[in-house]
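Only one protein chain is missing; all other protein chains are in place.
Up next is chain A:
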Amino acid sequence: ADIISTVEFNHTGELLATGDKGGRVVIFQREQESKNQPHRRGEYNVYSTFQSHEPEFDYLKSLEIEEKINKIRWLPQQNAAYFLLSTNDKTVKLWKVSERDKRPEGYNLKDEDGRLRDPSMITVLRVPVLRPMDLMVEATPRRVFANAHTYHINSISVNSDYETYMSADDLRINLWNFEITNQSFNIVDIKPANMEELTEVITAAEFHPHHCNTFVYSSSKGTIRLCDMRAAALCDRHAKFFEEPEDPSNRSFFSEIISSISDVKFSHSGRYIMTRDYLTVKVWDLNMENRPIETYQVHDYLRSKLCSLYENDCIFDKFECVWNGSDSVIMTGSYNNFFRMFDRNTKRDVTLEASRENSKPRAILKPRKVCVGGKRRKDEISVDSLDFSKKILHTAWHPSENIIAVAATNNLYIFQDKVN
């Protein structure tokens, strides 16, 4: 199994898609809940597996293009088939996933193997009938959106009009129409005329969930810009600019690096945005630009270890963050296969671990604690014992239920609320 690089539920939560470093997409489907076993809620089983992207070679630059799937985004379901967008560093693809459980039989002009019959041999006419067959789930690429990004694509976002979507790389954001693959509109371009002057890159971007003219993008300097596409064709001037003033007492050479935003997500309501930087998760009210309304410490005990984390490159890890369906709880990952949840109403938080050694299937997860000071209690783990190679970068929350998917390197964990 390969390292999982993205996880995403579809809009109903029936399907869960994962993309991995090898360019594969695996889709899980939730079992129908059966009345015979009401205590056993629908589990997720593999529904479809396909190779989305292959490794490529850019001959002009003599560089490999990785097939790693950076993001998957589902389209809302409009017919029996499912559609999703998957992207690697350079190319976005629209995939159609459909079921086939019937097969037509009894054609007049061709026989069962598909070979054409000699018309002169046909003496009787019959009506073809559909006969059941074993369920087959097939994935077909319907569109390939290529050659529009010089830099590495970090985000894709489907617009609420369901006709367009955007793809963002380090310096540019492009707007696409699903039907048109050979053109895209450039809506944001922050590339300086002289590349030597480059000091800031785009790190994530997302459309507003309801307003199809609004989107946000985050930067490596810890700022978020909200843009309105009605204002101009090229949205270089932001409508809103979100930035928290720096805390002078916490200033260090690593201040900028840890302020770089790795993920930005609108709340389901569209009223808030959540950003993840290296040590914190912040919730911003769209109506207040000068500071976030909430700040949650994910793993502040790493603040004194920043130099070592810079040395081993961990400081550049890009953690994602997610809202639950009602926007009351937010979740993000950490190291040592830990992930954290913050309840915005009660202000309580919990640290949980995604690992097979420390929890059996169906057992309730035990809260974990990292010990900061001198005395370490029995169940606590000290900062120096944390395994920094076990990082949880990608998580997803079911749109309406308390089911979460957590990707721990090459393992996928699915957790549910306990049912009594």
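One rule holds for everything that comes next: contacts are C-beta pairs under 8 Å (C-beta built on N, C-alpha and C of every residue); 3 or more make two chains touch, one makes a residue touch a chain; residues count from 1.
Basically, contacts and distances are computed from a predicted model.
Note on the omitted subunit: UniProt lists it as "CDCA4 protein", one of the names in "GOLD domain-containing protein", "WD repeat domain 54", "CDCA4 protein" or "Sperm-associated antigen 6".
Of the options A:Gln183, A:Asn290 or A:Ser389, the residue whose C-beta touches the omitted chain is A:Ser389.
The residue touching the chain not shown here, chosen from A:Tyr107, A:Phe241 or A:Phe316, is A:Phe316. Looking at A:Gln51, A:Asn108 or A:Asn147, the residue that reaches the missing chain in the full complex is A:Asn147. Across A:Glu64, A:Asp300, A:Asp343 or A:Glu380, the single residue that touches the chain missing here is A:Glu64. Shown as candidates are A:Ser34, A:Asn108, A:Ser252 or A:Asn358; the residue that touches the absent chain is A:Ser252.
Contacts to the hidden chain, counted on chain A, fall at residues 59-64, 66, 89, 146-147, 150-152, 170-171, 194-196, 198-201, 203, 220, 249-254, 256-257, 260, 304-308, 310-314, 316, 384, 386-389.
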